[in-house]
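Just one protein chain is left out here, and the rest sit where they should.
The block that comes next holds chain A.
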Amino acid sequence: MKKTVLFITELETRRTNQALFTNEEKGRLDVTTMAVGEEGGDIYTTMAIGEEGGC
């Protein structure tokens, strides 16, 4: 099967949601990566629809 190549190569990699124009404060950095609960793992833009920040 032919490998899928996308015109927008940036879409081929996982992207976490990113904040706009913020300077991280110590102690809040964990929020930046938006860890999901005890199981860990980041919230990625492809997991939700509609919210800005996933580029």
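We take it that a contact is a pair of C-beta atoms (placed from the backbone, for glycine too) under 8 Å apart; a residue touches a chain by one contact, two chains touch by 3 or more; residues count from 1.
The definition used in the following text is that contacts and distances are computed from a predicted model.
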{"item": "Choices \"Protoheme IX farnesyltransferase\", \"Cytochrome C oxidase assembly protein\", \"RimK family alpha-L-glutamate ligase\" or \"Large ribosomal subunit protein bL17\" - which one is the UniProt name of the chain not shown", "value": "\"RimK family alpha-L-glutamate ligase\""}
{"item": "Residues of chain A in contact with the chain not shown", "value": "4-8, 10-11, 14-15, 17-23, 28, 30-32, 34-37, 39, 41-55"}
